[in-house]
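Note sheet for the following structure.
Heads up, one of the protein chains got dropped from this complex, but the rest are sitting where they should.
First chain written, first letter: the chains are A and B, and each begins at residue 1.
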Amino acid sequence: MSTLNIGGSQLDASWFLLLSAILFILGTAGVLVRRNPLVILISIELMLNAANLALVTFSRQLQNMDGQLFALMSMTVAAAEAVVGLAILVDIFRTRDAEDVDDLSELRG
Amino acid sequence: MFFVAAAMAILGGIGVISFHQPIRSVLSLVVVMLALSVEFLLLSAQFIFAVQIIVYAGAVMVLFLFVIALLGPARELGRGRLRFQAWLSGLFVVVLLGLMWAMLQGVQYRQPDSKADMSVFGTVQAIGAGLFTTYLYPFELTSILLLVAAIGAIYLSRKRIDDL
Partner (left out) sequence: MNDLYNNAIGHWVIVIVAMSVLLFVVLTATAYTVWFERVALGRIQRRPGPNRVGPFGLMQLAADGIKLAFKESFVPEKTDKLLYVIAPTIAVAAAFMAWAVIPIGLWYNVQYWIADVNVGILIIFAVSALNVYAIVIGGYASNNKYSLLGGLRSAAQLISYEMSLGLSLVPTFMIVGSLRLRDIVEYTVHWGPYNGPLPLVILTPLGFIIYLISAVAETNRAPFDLPEAEQELIGGFLTEYSGLKFVMYYLAEYVNMITVSALAALLFFGGWYLWVVPPVFAFLLKVVLFLFLYIWIRGTFPRLRYDMLMRLGWKVLLPLSIANVIVTGIVLVAVQG
């Protein structure tokens, strides 16, 4: 167990990891249960955020900046992913009303 | 402070997956992001805190909002083709939860190799020094990634000839 000095009070690093795990699982549940492609993308963003929290937590615990730099990289990747994902969605919505990912199983336009 | 933000984050996360209108899901995710930015501040990652709000909440989520506003309020239908999907995913989530819990129990914390100077930890200067020395190569790669993503997005959303 490792306690971190946070804002004058002692707090265990496990709490941050636990929060990160819960958020990640919520994101996973969103991807699995929801059918709207937009909401699935949003849930993926939630998972990426949870991963960032874990990265920053370990960075603080090891007192090593690398974790924060990786969190920055993953934010960049998340931004790129969101842009491309949304562009694809807009393109799909143009030709059909896709409120369910299962409607998008055909590879034809 | 941690627990208030954590509760907000978890409530927001539940909101993301349970609201029926996508716009509310997006706003819940914004709440999660703001709560997480507070956690980053607690972990003395000030720059990440600012970037989290500016880039994530300020740009990426606005993009989502933009698309939702453009496409109009799409309501999700309750029908499912895979009948057991909800059950299966529930099972999966429970298993994942157990796995994560087991992993958290087994986390062995290593003591920091060298005591970093906490007065500059997480500041813009420290991040900049890291990005432009040790991690210059990955940093340049992300710039290419962003360029590719931008070009891809423009290509995908171009006006088709048969649309005209």
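Operating definition for what follows: a contact is a pair of C-beta atoms (placed from the backbone, for glycine too) under 8 Å apart; a residue touches a chain by one contact, two chains touch by 3 or more.
Everything quoted here is computed from the prediction, not taken from an experiment.
Of the chains displayed, those contacted by the omitted chain across the entire assembly are B. One of B:Phe2, B:Phe49 or B:Tyr135 touches the chain omitted from the figure, and that residue is B:Phe49. Across B:Phe66, B:Phe84 or B:Tyr155, the single residue that touches the chain missing here is B:Phe66.
Hidden from this view is one chain, which touches chain B at 21, 23-24, 27, 30, 46-47, 49-50, 53-54, 57-59, 62, 65-66, 68-70, 123-124.
The working rule: only the chains that are shown with their structure count from here on.
By the touch rule above, chain B contacts chain A in their complex via residues 1-2, 6, 9-10, 13-14, 16-17, 22, 25-26, 29, 32-33, 36, 39-40, 42-45, 47-48, 51-52, 55-56, 59-61, 63-64, 67-68, 70-71, 74-77, 79-82, 85-86, 88-89, 92-93, 96-97, 100-101, 103-104, 107, 109-110, 112-116, 118, 121-122, 126-127, 130-131, 134-135, 138-139, 142, 145-146, 148-150, 152-153, 156-157.
Remark: chain A residues 1-2, 4, 6-7, 11, 13-19, 21-30, 32-36, 38-39, 41-43, 45-46, 49, 52-53, 56-57, 59-66, 68-69, 71-73, 75-84, 86-91, 93, 97, 99-100, 102 touch chain B in the complex.
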